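Before we start, here is the structure in question, set down as structure tokens.
Showing subunit A:
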Amino acid sequence: MTDNRIVPIIMPKWGLSMKEGKVTGWLLEDGTQIKVGDPILEIETDKIAGSLEAGDAGVLRRRVGTPDTVYPVKALLGVIADPSVPDAEIDAFVASYVTPPADEGDDDEGSKTEIAQTPAGALRYAKRGDGAETVILIHGFGGDLDNWLFNIDALGEAATVYALDLPGHGQSTKTLDNPSLTTMTSALSGFMDTLGIASAHLVGHSMGGAIAMQLAASNPAKVKSMTLICSAGLGPDIGSYVDDYVAAQGRKDLKPALEQLFADKSLVSRQLVDDVLKYKRLDGVEAALKGLSQALFGGRKQHDAPASNLGAKMPPALVIWGKDDQVIPVAHAANLPGAKLHVIENAGHMVFMEKASEVNNLIKAHIAAA
Partner candidate 1 sequence: MARKISMRQAINEALEQEMTRDASVFIMGEDIAGGAGGNGDQDAWGGPMGVTKGLIGKFPGRVLDTPLSESAFIGAAVGAAACGMRPVAELMFLDFMGVCFDQIFNQAAKFKYMFGGHAQTPVVIRGMVGAGFRAAAQHSQMLTPLFTHIPGLKVICPSNAYDAKGLLIQSIRDNDPVIFCEHKNLYGIEADVPVESYTIPFGEANVLRDGKHCTIVSYGLTVGRSMEAAETLAKTGVECEVIDLRTLSPLDWDTVMDSVENTGRLVCVDEANPRCSIASDISARVAQDCFKALKGPIQMVTAPHSPVPFSPVLEDLYVPSAQQIAAAVKKTMAN
Partner candidate 2 sequence: MNAAKKSTPGGGIFPLDKPDLLVAYRTMRRIREFEERLHGEFAKGDIPGFVHLYAGEEAAGTGIMMHLKDNDRIASTHRGHGHCIAKGVDTKGMMAEIYGKATGLCKGKGGSMHIADLSKGMMGANGILGAGAPLACGAALAAKFRGDGGVAISFVGDGASNQGTFLESLNLAAIWNLPAIFVVENNGYAESTSRDYAVAVDSYVDRAAGFGLPGVTVDGLDFFAVYEAAGEIIKRAREGGGPALLECKMVRMYGHFEGDQQTYRAPGELDDIRDNKDCIKMFSERVIEAGVVSRAELEAIDREMTAEIDAALAFAKSSPSPTLADLSTDVYVAY
């Protein structure tokens, strides 16, 4: 792999616990010209199904992965190379490729999360990379840091990336007194203080976007830039998702709720539903979610308009939206004057999962420019 004209397509590691994945089908023929972000093949894990998007441009020269076959993470699935590279070299590359062994130490590092004792209580977070710029990923209502499984490693290549579980969420404290946008924003601010993060590039999804804006408005020195993905806080409208998610008591009603998050409903796997259900059944979660949803989105209206508080304090801002978002209407994307805007086709509320490469590249560019 010293020859950078030949780029391997390998089984990705989606999420902390992924050890292997199944190739379910190729989306492209041999010889196809590929650009960055193009979906190449479909992969299924026990957690999620998704398409592997190209991280590099070139020509798809060889499809190695066989459909309906399980491969370990980092196994060779295909080869991208310039047309000028002879077939014999491709053959030799494939023949000599050795899947790097799953390094236990590396594996532990890759799946490690930590607990920060903050003024809002114990908050779990993951940290990747050690770049000069600091990025904080803030999930949405009912989500957790694992939502960023397709983003955190990519963003960590060029920055120090933190992803946290907000109070009431994931494996953080389930105690959430006075649930409100202000409370959640204080929790984020306290998290930064605890970890000694003076300022950061905030990437917020949905409710996490509203939290990012609120922090930028109340404490502009802490926010170097904002990336708002399908963000709350940019208008009053909101779909039934929050209510449906909170009300869901079993898999049967949770699955249709979660399907509202994706343009491609087939991404909602049994395991994804099970994992969310297990979270929802933890003591304290129901109360936290009910309180928070009532405070922020009660009566199926967004109650907070943090964007209106930004004014001159607005940091460089990027707005990304999935065109098929069923939770918060894509029309809200235009409601932040001065922000760069990208609306992505064939993606829903979880655009950063569905179109991970594209979103990752947009965020990287935004941070680099900020």
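Going forward, a contact is a pair of C-beta atoms (placed from the backbone, for glycine too) under 8 Å apart; a residue touches a chain by one contact, two chains touch by 3 or more; residues count from 1.
Quick note on selection: all candidates are chains of the complex that A comes from, given by their letters.
Remember, predicted model here, so these are calculated numbers, not experimental data.
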What candidate from 1 or 2 touches subunit A in the complex under consideration? 1
Touching residues (chain side subunit A, partner candidate 1) in the complex: 124, 171, 174, 249-251, 270, 278, 281-284
